[in-house]
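To start, I am sharing the structure in question, which I have written as structure tokens.
Removed from the display is one protein chain of the complex; every other protein chain stays in position.
By written order: A, B and C. Residues from 1 in each chain.
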Amino acid sequence: MIPEGAILHIGGFMGVGSPHRLIDALVERGVGGFTVVANDTAMPGTGIGKMISAGMVARAIVSHIGLNPETQAKMIAGEIEVELVPQGTLVERIRAAGVGLGGVLTATGIGTLVEEGKQVVELDGRRYLLETPIRADFALIAASRADYKGNLEYHLTAHNFNPIMAMAADVVIAEPKEILPVGAIPPDAVKTPATLVDHLLERAH
Amino acid sequence: MIPEGAILHIGGFMGVGSPHRLIDALVERGVGGFTVVANDTAMPGTGIGKMISAGMVARAIVSHIGLNPETQAKMIAGEIEVELVPQGTLVERIRAAGVGLGGVLTATGIGTLVEEGKQVVELDGRRYLLETPIRADFALIAASRADYKGNLEYHLTAHNFNPIMAMAADVVIAEPKEILPVGAIPPDAVKTPATLVDHLLERAH
Amino acid sequence: MDAKEIIARRVALEVRDGMLVNLGIGLPSMVANYLTPEVDVFFQAENGVIGLGSRPPEGMEDPELTDAGGAFVTAVPGAASIDSAMSFGLIRGGHLDMTVLGGLQVDARGYLANWMVPGRMVPGMGGAMDLVAGARRVIVAMLHTARGTPKIVPECSLPLTAVRRVSLIVTELAVIEPTDAGLMLRETGPGVTVDEVRDATAAELVIAGDVPEMLLAGVPPGPPA
Partner (left out) sequence: MDAKEIIARRVALEVRDGMLVNLGIGLPSMVANYLTPEVDVFFQAENGVIGLGSRPPEGMEDPELTDAGGAFVTAVPGAASIDSAMSFGLIRGGHLDMTVLGGLQVDARGYLANWMVPGRMVPGMGGAMDLVAGARRVIVAMLHTARGTPKIVPECSLPLTAVRRVSLIVTELAVIEPTDAGLMLRETGPGVTVDEVRDATAAELVIAGDVPEMLLAGVPPGPPA
């Protein structure tokens, strides 16, 4: 379903809260050339790290690659294009795509390399970077529990980018640990409404 | 504690999810001249409507006053200054204040009266309004349950503006229906972390 | 069948399986009564719930479960509570498949005015501007005229809600689609002639070939919601 060269939002933080079964399936299938938008590229052998090792990632838009020496090596070798984005800016850019904002103004990155090539807006004497939305073709996210409609819950530090990415892609594929009957998740516990989720794939046990 | 002329974020939608005990206490005390930021001014005799009737509101920044004829009458008489803001823009402006953004770009309001006096930013051929943060001195919010640290839960349509306003004021006063021991609310159920809440006032039963 | 029922039944046919739909208060909210049971949709109330159900039986109201008009509602299985940031994130972000709103005026460009009459009635735009700017399909459900005065006009004299062209206008007299070529008359109301629609419309209508009479959704299967 996911074609060569697609732009992918992939949830997770150092592999915690990543959709591991979906990633494994992608690696097995072997298509590539992806642009991956994620917090980080995890470690070799874990989560997105497996996609890096398999050479499936042409471009990574991430906040951190420090724990994956392969990403750094491939970047230096020119095999992967890496755009480093401050973590808080990255999540707001993804959110902006999801909630239909044309951009947001942030002071993060002003006066640093992050400012390069970006529009600066001055407001009440303060300078802000105009940061633009990052939308994806597919969002691959992990959740703790889902119901069959696609309502999602998340657990502890496995939330991270998942609920935000669930708003910001044409097709959202969620990988919950278990899928429950509709009604089993009370309305107040739902963090991603079913209407945002296109497909569910239960994590292998 | 709340001085004459303060800027107040007040949660609620037509009175649902408003901090009724806090509002009643303010009305009883009788100070005024407030700027009230809220979705609406409810109805006469309900929630913020009581503050309108008592003449305590000098300025209202709201999306809707249609169900409160007193607000409309006082606006026409020049007794209340009303700034009408599209509901989705209002909540993003409050959020921007809460999460430290200098502003957001939205297409809502382009080509309408809302555009007047606002900066327009063109991006990739589309026009957006630059909407700026709305911060308050105090946020008066309602919640369903709290723990003694101040972690908050909300119920059904009583969420509305409350979780967003909880981020966007110097002092946050929350009115839960009940206050529980610390630990009684699981981490995944917390919607407003305790660190944001300064004071708790249990709703009278 | 009264005018409002005609409109609600015709709009109900626009609702497709799997949609997320927002119905404005008043006439638009009647649309929910005429959906066929096979159509599985989520209704959003922008004050904070996805999966709005029918009115609760008397005595079963939850004071914290209301629609955007403040009326008591229920929630269907699979419903979700959302705050206003998520609610309007869905609307502005293009996740809302359809919104049905009332109108004061719609003009030849397809622009809607529905939030104020200067000097006379200033309710405020509430969520209307976000809905019209953000929803994938915007359907205006309104009576064709107001006390004999056409509401479909060459250019809105009232303040606009958005400068986005609405998808469809449904009245008791006609179904009209704003297009690049102008306001296309797609269907006429039950027993209504093309000339009658023209007479009640101040804007020019484009008529291509025979104009069929509108189909209407059936009667509701249960008691009205």
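Definition applied: a contact is a pair of C-beta atoms (placed from the backbone, for glycine too) under 8 Å apart; a residue touches a chain by one contact, two chains touch by 3 or more.
These numbers come from a predicted model, not from an experiment.
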item	value
Which displayed chains the hidden chain touches across the whole complex	A, B
Listed residues A:V27, A:L84 or A:L201, member touching the removed chain	A:L84
Which residue of B:L101, B:V121 or B:I141 touches the chain not shown here	B:L101
Options A:E92, A:D147 or A:E175, residue touching the unrepresented chain	A:E92
Positions on chain B contacted by the hidden chain, ascending	95, 97-101, 147, 149, 151, 167-168, 182-183, 187-188, 190, 193-196
Hidden partner interface residues of chain A, rising order	13-17, 39-40, 62-67, 72, 75, 82, 84, 86-89, 91-92, 95, 106-114, 144, 154-164, 191
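Operating definition for what follows: only the chains that are shown with their structure count from here on.
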item	value
Set of chains adjacent to chain A and to chain B	C
Chain pair, B-C or A-C, that carries the greater number of C-beta contacts	B-C
Intercentroid distance (Cα basis), chain B paired with chain A, Å	31
Mean-CA-position distance for chain C and chain B (Å)	28
Where chain A and chain C are represented by their mean Cα positions, the distance between them in whole Å	35
Two or more partner chains touched - positions in chain A	99-101, 187-188
Multi-partner residues of chain C (at least 2 other chains)	49, 75, 81-82, 85, 88-89, 91-92, 134
